[in-house]
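All protein chains but one are shown in place.
On to subunit A.
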Amino acid sequence: MQLYLPIAEVSVNAFVLLGLGGLVGFLSGLFGVGGGFLITPLLMLIGVPSGVAVATGANQVVASSISGVLAQFKRRAVDMKMGTVLTIGGLVGSTVGGYVFDLMGKLGQTDLFVQLSYVLFLGLVGGMMLTESIRSLRRVGAPKVRRGTVHAIVHELPFKVKFRASGLYISIIPPLVAGFFVGFLSAIMGVGGGFIMVPLMIYILGMPTKVVVGTSLFQITFVTAYTTLVHAVTHHTVDMMLALLLILGGVIGAQIGTKVGIRLKAEQLRILLSLLVLAVAVKIGFDLVLTPSELYSVTTLGVGR
């Protein structure tokens, strides 16, 4: 069944979109990630213009993270205060990211910029997760969370604030910077940024694991909602029809993914996720290095694009 998307102005198969949403939803349910890092490149692959893919990807992440954050609220696993500080940083970061994105567009380097960010950050996080989980698989018993030496520096900074739910008394600067950084990436990569935020919370901020997922989802919901609005107002690139189909496929996929995820061990899941993240990084990396079949590209400067 072909469906004409009103904003993307392309006709795509509705079942392909449902399937795409379902696949990404399945993976996000399985691994507990938003899946933005998969949906944006996949949408571009099926012919959705990159601007629409980034903006609509953000809208889809809102849907997938809102149900997650509500579930975490019920389990009291959200540090509201920390989440708010991270969100403030995130909103500023997203605004700056959007500005840099436009600047790169004017220079004609959007694709390069987005691709390099994907290779760099997915490669870095995927590699770190893989080595970490292999190490913890080898270790007998429950894996312990290592807190790096950076954690000590965090304690030296001024403007200390109490974060009761996290049991922390730290400076407000590191969470603001972490939020800014993730918000920045969210705007240029069309992702929620959970894959960066979670390690930052554990290793840099030293937050206890029980509030990490809920708090990161809290921040992601607000930052991606803001990103969606910014794209809708300044670029008119949010395609509601596209988002609706992705979300419908996504919620069904996520439910199945969650069921399957329960049956797998946490270490196995982390290895699988790190391999998936690395695979995306390697694929995009190859695209940068291999000789493209078409050296030329066309960017329309028409209305609304």
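One rule holds in what follows: a residue touches a chain if its C-beta (ideal position, glycine included) is under 8 Å from a C-beta of that chain, and two chains touch if they have at least 3 such contacts; residues count from 1.
Methods note: contacts and distances are computed from a predicted model.
**Q** What name does the UniProt record list for the absent chain among "TIGR02186 family protein", "MoaD/ThiS family protein", "Monovalent cation/H(+) antiporter subunit G" or "Spermidine/putrescine transport system permease protein PotC"?
**A** "TIGR02186 family protein"
**Q** Which residue among A:Ser50, A:Ser94, A:Ser166 or A:Thr228 touches the omitted chain?
**A** Answer from the full complex: A:Thr228 touches the omitted chain.
**Q** Have a look at A:Thr40, A:Asn59 or A:Ser136 and name the one touching the chain we're not showing.
**A** Of the listed residues, the one touching the omitted chain is A:Asn59.
**Q** Mind pulling the subunit A residues that touch the left-out chain?
**A** For subunit A, the residues touching the absent chain are 1-4, 6-7, 9-11, 47, 59-60, 62-67, 70-71, 108-109, 111-112, 225, 228-229, 231-234, 236, 238, 240-241, 243-244, 247-248, 251-252, 254-255, 259, 288-292, 294-304.
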